[in-house]
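Only a single protein chain was left out; the remaining protein chains are all shown in position.
Naming follows writing order (A and B), and every chain is counted from residue 1.
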Amino acid sequence: MSLNEFINDPNLLPWLIPVGPLLAFFIIILATNRGRLARRAPGNPNYPDYDGMPVPEVTPSSIVLSVAVGWLGVMIAWVLSLITIVRALGEEGFGEHVFESGLDWLATGATALRMGVMVDPLTTVMLMMVPFAVTMIFIYSAGYSAGDPRKSRFFAYISLFAGAMLTLVVADNLLLLFVGWEIMGLCSYLLIGFWFEKKSAYDAAVKAFTTTRVADVLMLLGIAYLYAETGTLSFRTILRDSHLLEELANQPAIILGGSLSAAALMSILLIIGTVGKSAQFPLHVWLPDAMEGPTPVSAMIHAAAMVSAGVYMLIRMFPLFEAGSNLHGHGAEFAISTPLIFMAIIGGFTALFAATIAVAQDDVKRVLAYSTISQLGFMVAALGIGAYVAAAFHLITHAFFKALLFMSSGAVIHAMEHGEHHVHEHHDHHHDDEHHAEHDEHAHFDPQDMMNMGGLSKKIPWTFWPFLIGGLSLAGFPLLTAGFWSKDEILAEAWLGLTEGFGPHTFVFITLVAAAFLTAFYTMRQLALTFAGEPRTEEAEHASLTGSIAISMQLPLVILAFFALTAGFVGVPTDFPVFGPVFADVFPVEEVHVVDEAAEGGAGFGGEEEAASTEETAATGEEDAHAEEAGGHGDLKSNWFHHFISPTLIAAQEPPVIPFNVVPVLFSFAVALGGLFVGWAVYWRNPLETGQEDPLIGFLGRPLHNVLKNKYYIDEAYDWAFVRPIRWFSEVVVNEWIDKGLIDGILHTIAAIFTFIGDLLKVLNTWLIDGVGDGIPHLIAAFSAWFRRVQSGRIQQYLLIIMAAAILIGLVFAFSTGILTVSAAG
Amino acid sequence: MVSLWVYLVLAAALFSIGAFGVLARRNAIAILMGVELMLNAVNINLVAFWRFVRPDGGSENMFGQVFTVFVFVVAAAEVAVGLAIIISVYRSKRSVIAEEVDLLKW
Partner (left out) sequence: MNIEITFETITFAIFGVLTLAGGIGVVTTRNLIHAALYLIVSLFGVAGIFILLAAPFLAAIQVLVYIGAIAILIIFGVMLTRGMTHLPERFNRQGGLAAVVVIGGFVVLLVGVILPVWGPNGAVAAEAQPIFMTTRDLGIALVDKEQFVLPFEVASVLLTAAMVGAIAIARDDESRD
């Protein structure tokens, strides 16, 4: 099997996609990461203090080599993904059949765990986003971590991370997905704790690891349950088999069987996995702390990889979650399954909850972290109301603008650190004697605190504009930005349910609208605090980005900014006034499939027959009839994105295209513009002066602001509810009572007893030595003398024993299993 | 017509004789001969099963005979190495009595 064959066969090609980064990881770790101990370069802004401690530092040549290897690996992955995407787009009826190949990996009795890859429309969309975003992050990292002595290691880690993410994306079964999932968990631990000399960093790493572990264990239980029930973990085998899903939905679960079906139980377990990975309430606590890692890691975790992985898994397993519910009112009674309600509540609540926290944060990255949690809540909530396409759409657009925002904020921080460094040098120059005092004073300067910024738009314009675009996209600035279209689609779906009086939809709509308003507000607040007005500190005054670092860090920003604006246009509803027709022409849906679209559209209005017969339609001569019927519903064609992604599901489950409704769009306009305006009015029009208090405090009242700023004291609550009791238990119960009291007491008692016995023995000394002391060795010697004859060294004796044993075992086996009797039939 | 079971009984008898030789003879070369008898019994079984019941119900395969050929190869190798060891032991201990070569004990 030559490489050429691999590349020419779209079924085999996906195998190669994760190989590049994974190979890069091994090459860097094994070959190019050659280190030596060296003193820290003085004044390196990017590195925690070592107080002159020698650190392993790789040679410049090996750093260059490692970066090159990392880039090469991810570029290969990107190119292969592009080839795959092009083939997928050119494939007729893609989704009905997909690119896949696999092999039996681990036989377990009658079934076997398979290892395989698959590219279906959902995967294709992920492949459009992930390798691209990862490549941008790699380019950015080269600049960001310039001068870091462990740069090679950093590139090795992010290569492994990228490889794991790509493995997860192309996996065709839950097990391989879980493998990628866990490798990413490991990588996030390594990367968050990358600067492990900082206590906060390694604390955050441990927190992220343990928090996600709780979820992963439950998820693994879900996987095991699914495997036990179905005998397979392959996505397409399970999710495209509506009979199987129905069976699972009707079968009571092994625990809580009264109220949950088997499908619901395994769904909820899987969803909990995502709750951990995608940082949904109540397991969101690790994500803001993950900001301790280097900024490209934040971008990687929040945008391209880890949290997307969670939502990706939800979207992937959606048919299982949906089993037993009827969301689109196909004539029958509306029904919604427990897992979907679970998702809707978790998602909606998280979206609003995280948004309120984000409002009061001062750390530039923490705001983004909470906004990520909030946006992921949007996606989970969207899935909870069955807005499958909208969730996938928002996942993609969010990845673009959130990667952009994180990398921009990294550039801001870098610029601030540069300013801090500049200030340092300045002071050092003038007060050489007071070096240490100065150093201590400035050790408390936080380059991530937005209160220390201000006026940066003039210092780093090439960061400001991408940041602005990303922020507007996050806020859902109407019509122009990607975030608007995807958010609008979620709201439209929720509104449709709301008008029909569905409870979950109503809940989701209200929470998401509120969250969207807050999102727009805190985004504007962040933009204003960072960029508007005059610099509030000396450091901000000197903030700058220069040289190759500036290019390496800002070039990806510009590219990503382009996509943050345009990525949404693939999903513009075709019946949206003015914009719809324009983008329907830009991203045409092929003529052959128009009929399918029509049938799908019809399905939304109770024409489920058409949806089911979609496949035959094009082939038979009924085209005209259906086309006519479609005409009756107006021009309700699905947009390009919807059209492409919905064949991932079987026809009966394909989400219908929802008709344009002006109400949710007006809501989108109102909350986005309203939030932005409020933010502008409060922060941008009158920029904060140095030392001025956040006007939000006056507005909310200090107690409420403190609650928000301290994240509702969730960390403290967890500390109080879990960490302290366990610590108390260990320290007081285990250490004081059990260890010192009970065990030590027992030991002391035993010691006392033995002392007493020892005294007794002393008395009976002579008698004992004669009796027991000599008797026991004699007994042992006698036994050994007898027993050692077994090891005669005579080969024939061994053989004899072996043969007798073989005959005996054979007889026992024959009788106990009845195998000889059974073979009689043959 | 000789049935399969007759061959099997013959093979079982030959195998048992060989096994007795292996277990009971003192001379190591005689033990080696016993091993040869056991291998031959196996060969008879292989060919007999090939002749009467082929694993996939009689399609054209030569598995039984091919395995017999491999047993020949293994037997030849075994005798060559076995005799070399015996001669080597004889040279150092002046004995080929298996009971007296009990170096495994130490």
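Definition applied: contacts are C-beta pairs under 8 Å (C-beta built on N, C-alpha and C of every residue); 3 or more make two chains touch, one makes a residue touch a chain.
Treat the numbers as computed from the prediction; the structure is a model and nothing was measured.
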Contacting the left-out chain in the complete assembly, out of A:763, A:781 or A:814: A:814
Touching residues (missing chain, whole complex) on chain A: 794, 796-797, 800, 803-804, 807, 810-811, 814, 820-821, 823-824, 826
Chain B, residues in touch with the chain not shown (by the definition above): 1-10, 12-21, 23-27, 29-30, 32-34, 36-37, 40, 43-44, 47-48, 50-54, 58, 60-63, 65-66, 68-70, 72-81, 83-88, 90-91, 94-99
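Just so it is clear, only the chains that are shown with their structure count from here on.
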Intercentroid distance (Cα basis), chain B paired with chain A, Å: 62
Contact set on chain A toward chain B in their complex: 791-796, 799-800, 803
Interface residues, chain B side, partner chain A - complex: 19, 22-24, 31, 98-99, 101-106
